[in-house]
Structures are given as C-alpha cells and as structure tokens.
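Missing here is one protein chain; the remaining ones are kept as they sit in the complex.
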Amino acid sequence: MRFCRVRSVAEAVDELSRWGTEGRILAGGTDVMPQYLRGEQPPAALIDISGIDGLQGVSEVGGVTSIGTLVTLRRLATASLVAMRHPALAQAATAVGAWQTQTVATLGGNICSAAATADTLPALLVADAQLMLVSKSGRRRIGLEEFLEGPGATALRPTELLRAIEAEPLGERSAEGYVKVGRRSAMDLAVVGLALRLSVTPTGVVNNARIAVCGGTRPPHRVPSAEAAVVGTQLVDGRLDCTDAGAELASAAAPERAREAEYRRRVLPRLLSRLAERCVAGISGVGS
Amino acid sequence: MSLLGSNPARSDADAKLRGEAVFGADLARPGMLWASISRSPVAAGRIRSIDSGPALKVDGVLDVLTAADVPDGRTGVIVNDIPFLAADYVAYEGEPVAIVVADNRAAADAGAQAVDIDIEPTEPVSTPEQALAPGVRLVHPDWNRFAVTGGADIGRDGNVVAEVVHDPGDLDEAFAVADVVVEGTYRTPRQYQAHLEPKMALATYESGRYVIEVSHQYPFRLRDRVAQMLGVAPSAVRVVGHHIGGGFGAKLDVSLEAFAALLARRYRRPVRMQHAALEERLVAPCRANALVSIRSAVSGDGTILATDVEIVSDSGAYANNGPALSAIPMFVFGSIYRVGTARIRTRNVYTNTAPTGAYRGVNGPWLVFANERHIDAVADALDRDRREFRLASLARDGDLMRNGQPLEEISILREAFDRVDELAPWQGAGTGELRGVGQAAAVWLTNPMPGHATVKLNEDGTATVITSATENGSGAVATGLRQIAAETLGLAADAVTITMPDTDATGYDAGSQGSRTTHVVGRAIADASAEVRSQVLDRASQMLEAAPEDLTIDDGVVAVAGVPAASLTLGAVAQAATWSDGPITAGASYVTPTPPHDPACATGMLIKGWPTPTYHLHQAEVSVDVVTGRVTVDRYVVCQEVGRAIHPDAIAGQIQGGVAQGLGFALSERVDLDHGRYVQRTFKAHGLPLAEDVPKVEMIVMEHVDPAGPYGAKGAAEPPIVPVAAAVANAVSDAIGVPFDTLPITPEAVLEALEAES
Partner (left out) sequence: MPGAAGEQSVSIRLIVNERRHQLDVGAGETLLSMLRERLSLLGPKEACCEGECGACTVLMDGAPVASCILAAGSTNGRTVLTVEGLAGTGELTALQQAFVSHAAVQCGYCTPGVLMVLTALLEDTPDPSEADVRRALAGTICRCTGYQQIVEAALDAAQLMIRAATS
C-alpha cells in the first residue's frame, strides 16, 4: 500500500485516475483506517486529500450553502452559519461519535462511506443536498438521494472526487431538526435517525415537508409518503398532527430485519411527533 | 492525627497522570520476539489439519507451533479440562490452535492470520438449555477422564461441570398449604469486563527458570497455572507484576503467559505477546449467563413458607472457576430475606462458547437480580408495599444462612433501610407517569484468601512494605495499605513505599479479588507493622532511657510522652538498630478463618462459608422515555457498610464505578451469543456506559468495625456492582407496571411492554 499525499484537487484527480479502483481517498480516515486495521483488503494507494485547503470552507453563495468536502463534523457542529441555516445538520454532526471523531471526520467522508447509519445524511437529504463531483474528465452534479445506491454503495466513480456539497438553507417560516436514537447518550450508531424540515404558510398550513431517515438496512432516504401526509396539514394550537405521517414512516420501516425493524416501527411515529413539536415551536411569523 | 478516614494522594497518581506509569502493555525488551495465537474460527468441530506453510512464508515468521509441539495433557483451576493447544477438536470460537512466533509484532499477527486451520464444523451446543437436553452431544466426550483438583466430588455429569444441591427435604407440604404461590424465571446475559489494557505477557528464560512480566491481578495463581501447564515446579516460575490497566476479574487466571514462557525457553529470547483487539472480545472470561427459576410458597400474612430455586449457569467450553462459584447461591437465598425452607440446585454446564470466568461480584449481580425481582413479585402478589414487605421479611441477627452460618449482623441492613429512607424517602419516590423506584439489598463477602507482608523500617526512618498484593486501580495498595502501615508505624502516608508484586520476593498473595486486599493484606500489614513498632519502641526505650509504654511515635518521631525534648527520629532508631541488633523488619500472614457452618448442608460446595460479610442497600429512581423506550436513572442511592473507611474518596470511587458497571449490565451492555459465537465483535458494540449515561451516585457509608480487620476495615470495592441491576429492574418494572425479568432492559423491550400495556 502506498501513501499519496496530494495538495490540490488537480493532483487528487490525477492520482484517482492513475489508481482507479485500487485507490482510496483518505480524508479524516475514521472509516478507512479501522477497515484497514481490521485486516480488510487494503487498497493499493491511500490518497491523502486532508491537506487541500480549497476543500475546507463553508459559505453561502446565491442562496445556497456550499460546504467543502473536508469540512469536519466538529466545524459543522460549531459553525454559526450552519447552526442558523442548517440546524439539522449541526445536530446530526454533534450526534456522530465523540469529539475525537468529529475533529477529523469529514462531511465528504460521511457521504462517500454511505453508511446506513450515517447521521448527517438525513439532515442533508432534507436540505435537498447536491453533490459536486470532479474527475479528470470534468465535473458533474448529482442529488444526494440518487448518489446513495445502497449501504456502502454510491454513484461515485473510481476516478471521481466529491469536491463540495450544496444545500438549500432554511427559508422563512421554516424549521428543521435531527433526532437520533442510540442505546447510549453518544457514540452509538443510529438505531433510528430522523430529520424533518417543515415550512408553513403565514396561516399555519404546512406547505413543504421533507422527512428522511437513517438506521435501517437501506441507505438513508426520504420517505415521500410520510411527507405527503404532512403537507397541507393545518397547525392547530401551534401543534402539528403527525399521526398519518407516523404511520407511513412505520410502514416504510416494516419490511426490514425483524427485531430491529419492529423497534423502528414503534419509535418512528413517536419520534416524528416529538421532532415536529420541536420544529413547530421554532417557527415564527405564523398567525393563528 | 489519624490517617484513617483521610484522603492522602495515591502513590501512583503522579506517574499515571504524567503518562510515565509503565503498564504491562508498555513493556519491551531489546531483542524480544513476538508471538500471536491462531484461534479456532468456529464454535465446535474436529480439526482435520493445520497447515503452517502460509504462515511460514510471512517475512519475519520464525516458527508455528501446534499441539504436537507443546506439552500434552489438560490443565485447569478445578477441573483439568483445558488443552495447551486444541489437538483433535475445538470447543469454542477463539480456542488456541497454533502459536506463531516472529521477530516483530506485525509478522506474528500476519502469520497467525495465515495459518490454515481446516476444521470440520459440528453443530455447537450453544446454550445451557441445549447442554442439558436429553441426548445432546457432549461438549467433551472424554469429560470423565479429566482430573479434578483435590479429587472433590462436584457432581460432574456429561455436560454438567458441577452441581451444588441443597435439599432439606420435602417442600410439597408448604406449597400445599400456601395461600399464594409465586413463580418467576430470571434470565441474564454475559457481561464483558472491558478492561482497557489488553492482556499481555513478556517472558524470559534465565538460569533454568521462567520469568513472566505481566499486568495481572493474581501473580501467584499465574505462577502456579503456568507451572502446571509447562509441567514444572511452581518455584521454576517467577511472576513480576506491573501496573494493571483494569481487570475486574478478567486478569485472575492464565491467558497467554504459558505460551510466551514456552517460547522464551525454546528461543532463549524474551518473548512478548498481547491480545489483539478482537481476541480480547472473543476470549474474555465474561460473567456467566444464567437462568434462575424461583418458586415460593407464601401464606396470606406474608410469610414465605418455602422456596425452590433452580439455577443453570453457563461455564462455556471449560470449567475454570465455575464449580466453586456454583456455591454462591447458597449465600444469597435466605441470607437477606427469610425464604422459609429452601431447596437450591445450581448446575454449571459446558457449552461450545468462550469459557466464562470471574467478573467483579461473581454471580452476585444475577443472583441478587433474581432474588430481588422475586421479592417484588411476592410483594405485588400480596398487594404489599415493596419496602414494607422487604423490612417484614428481612432476616434477623442469629438467623442461619443456608450453609448453617449465623447471620451475626444482618440488623445492619435494617439500619441501611432507615438511612436510605432519611436521604431519599420511599414514599413519593418514583411517582408520576412512567417513573418508578426500586430497591435491592445484598450481603456480600470479603474474600478470605491468604496474604502476607513484610514491613521493614528503612535506615532513613521511612518504611517499605514488601507484598505481592496487586493494585488493580482501586487504591487498596496505592493508598489503603500505605495508610494502614503508616498509621501503625507513626509515619506520614508518603513515608511508606509498597513494592510491586514479585512471586520470588514475597509471601503468597491471593490477588486482587473479592475486595480482599484492604482486609486481608491490610491485617497482615497491621500485624507486621505492630511488630516493627514494638521493635522500634524497644530500641528507642534504651536510647531514651524510658519505658516503652511511655513512648509515642508521631510523624516519624519517637518521643517520651510529656517530654518533647526527649525524642529521636525513626531514622536514628533504625540506624542504631541496624548497626547493633540488625535491621528492623517483621513479617505477618493472614487468612480469614472460615465462619462456622454445617459441612453437610449441600453437595458439591467448594466455597464453604461467607466470611466478613458487608451489607448493602441500593435504591434507584428511573424514568422511561415514552418515545424511545430509553430508561434514565434519575436518582441512585447506595448505602454500604464497610467496617471502617480507610480512604473515603477511594471508597466513593469504588461505589460510583461499581454502580456504573451495574447500570451497564442492567441497561446498555450487550453480550449476545449466536450459535456459540459472540455477536458483539467490537468494543463499540458492547455499549459500555459513557459519562452522560451515569448519574452521580448518592452514598451513605456505614461503619461497623470488624474486630478482625485492620482498624476494623472490611472489603468495599467489589460489592457496589452487585445490587444495581436488581434495583434498576425493580424501578423500571414499577414505572411501567410490567415485570422486567430479563436483562438487559433494552429500549426495544421497554417499548414492547409499553405497547402491550396500552
């Protein structure tokens, strides 16, 4: 195994095209290194992109948040721009591992590892995240949901580098959040993770809802049937009735592995109600 | 001023805080080889062949040893059932099959992975229930040819490793006249010690003797087991102890040390071994999983007339300490609450799983869980308040335990109920939706096994204690024993140094287990120190021309009482003594006598009595999250009797730490077996409690001086784990109104119960 340190995106895509499927990008290494240490088949080359400054920033351009692939979870958890515009993402980043993990784990790494339990992915899905990919032969853009092909499987080509993530910030009369259920207060992989973004009209009717889950056997995904069950609902006394959406979430979870799916089926409706309550409380500018 | 009850700094704190303390896992020697173990990938099967070829091709690998290259025959603690390396069949996943020795660690590990072990798998005997099923395959077809240490009859029979039966006769009458019969089945999983420092060994072979440097809780046991495995005299093995990065029972027996010793002799080079991360998980001697069934005959007035207890615990593939531990139910049922005529049968059985072993509070957490869940069930069946019913059923001073041993101070437990109630009143506790309260009590022993100490007064007036008592982290050595020596000698605590364990240099010591160090070794040190003190006073009385009884020793100065000018430093006394009569030293031994008991009380009992008991009451208040099913412990109160608190902060640390481990056992930790193989393969998967998962424990420490203990001290470190799961399970059952008789209490189980309730 070789260690290839690259200093620019151009160098990175050169190395990627050289090594193809034999190369593996190393960013924070929180997935790559444990796999190697467990004795899984090592790649021929680790391509260390951690020194590329151009992949680091968080910025807002033309109403879209752009997040560099190397932005760490700690940065997402603490940056004020993220806290304001993408609270679900900030909450999800906080929910990953511990400080030690968050120091080095990157958003790009989370996305490309595509774990079924990846906390950040539901938060990105409700922000309709788009991924900016680059390779020697050019650039392309792909929606996150389309990118996630299966647990651990993505549409990333061996020669491609995820350069940045673009996400739609929260709009007016909107709120979002991410909640996770693990066995302990921290460190555990999500048994269930749920992200919700809600927008309401000035009169308190839900006009947009995005709901995404992680923790099952599928990769993190949105649940359109649950979203549809929320849209059009009128807030009553500042509360949102999520009964139908909860049922949709539960039935979407049902086909999965028996015992854990049973738990998810029970938790999801309850968790959605709790999260919706929190979100609705955070929406201002709604008349009664 | 007395040092007892004060909190001097631990002797090892500075080194541990600077990262300078050398743990076993930090050891290295110039020129050392590394060895790694190739282990069985399956739970059960017949070894067809072992091909060392691929391993020998790895750069740096020197050799691969298999059963043909090592001593044959089987060894063990009680039953000699463990082969040096598996020869014809494997009995659990992770069983050592070959050893790879190399000139560096990476090569040894790669070599161990490369050994091609061809095994014809057989369907494993996975659970104790399966092990007892009629006609089941025997885990060890030759079980009847395994020798038993001391030849004791422990009721072995096929897959039954040991059976302890206490049967006072007919219970039927009591059940016939009972107004209520309450039955319960209590199921508990294994628990993983999760010490952070991996097991390791560094062995050398010098002048015909093996030297093993290690971080181990019981160097003398290790010496004896290594000697047994190698077929040499114990005196041919020297064990030297270093700082221990946690053990909790897992470092009480042999693991890889004999392999390292064998190779050190073969290669005449130091040999280093250390478990890799996965090996730690696969072969940890977890707390045994167990199934306890209790059936009680109860009269309408709340008297328990008779109790029938049936226990099956999982020994795993080998016996280890299981047969001895099978006596412990005899000290739990009927030792806290009056349970009427009791029949108790405990069977410890072989399965094709990793051998279980010692974990803090051996058997206690699941026995007390069963006992206390059952008491709650009886109280509920009678519609009695659970605390009031406990108090009404509590044993009284003079009552006999099932082994015939009198409970001399059980009234301390009654006092504990009062003390807890003052701090956290039962009435009003755990009320409100999805909130609950639970209690659990325990009477736990202080391990009686032998210890020895030599105390020498140094020529500068300080003292050194020479002992193989091991500091497992509790502070028993790093502060408790020093305080005892210093108090007796009239020194400051930091004027006493205690050696690290060395089986060549000290008398026998039975290791850090069962809270014995402060009590047993502390007693030996107190006695030896008193003798040193007496020698000091004799010498000083000549020097000061005063009667010994008129002398005081304080902070290293001997003075004539009331005449401060007439004084000498201890250094001056030591110097004078050394160059006249010789150095001042004294040694003392101690073993706690076995309490009076009825030897005929049961068959198969290897532990006869319950020495130096301490008394414990825990109370947990919990709330249940209706959304996730997660249980939060809102308040946790421990009332613990310790004899005498030598170092209160260290006791607090043991209580808080023991409760944390108990909460893990109750709520978050997982050790599951699937067809004999551990499901949890990573540290993360075990779900150990984190800082946010553990509440601050409120503590009441009661002192009831034990005349046999050093300054009255009994054991304190082990038992805080014992009642925890029971108290929490009682609280959760109270919160939801559904009995939780299986551990751990997972969010899954809680939501299932909530849904069933609604």
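When the chains are written out, they are named A and B in that same order, and each has its own residue count from 1.
To be clear about the criterion, contacts are C-beta pairs under 8 Å (C-beta built on N, C-alpha and C of every residue); 3 or more make two chains touch, one makes a residue touch a chain.
Fair warning: this is a prediction, and the values are worked out from it, not measured in the lab.
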Which residue of B:Ala112, B:Ala174 or B:Ala194 touches the chain not shown here: B:Ala194
Option from B:Ala147, B:Ala277, B:Leu423 or B:Ala561 whose C-beta touches the chain left out: B:Ala277
Contact residue for the chain not shown (choose from A:Leu37, A:Met84 or A:Val236): A:Leu37
Residue touching the undisplayed chain, where the options are B:Asp460, B:Glu692 or B:Glu755: B:Glu692
Residues belonging to subunit B that touch the chain removed from view: 7, 9-10, 12-14, 16-23, 25-26, 58-60, 104-107, 110, 193-198, 243-248, 276-277, 472-475, 647, 649-650, 652-653, 656-661, 682-684, 688-692, 694, 696-697
Residues in subunit A touching the chain absent from view: 1-3, 5, 26, 29-30, 32-34, 36-37, 42, 46, 48, 50-51, 74, 97-101, 103-104, 185-187
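Methods note: only the chains that are shown with their structure count from here on.
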Approximate Å spacing (C-alpha centroids) for the pair subunit A, subunit B: 44
Touch list for subunit A against partner subunit B, complex: 38-39, 181, 183-189, 191, 259-260, 262-263, 266-267, 270-271, 273-274
Complex interface listing, subunit B residues touching subunit A: 113, 278, 626-630, 668, 670, 684, 687, 689-690, 692-693, 746-748, 751-752, 755
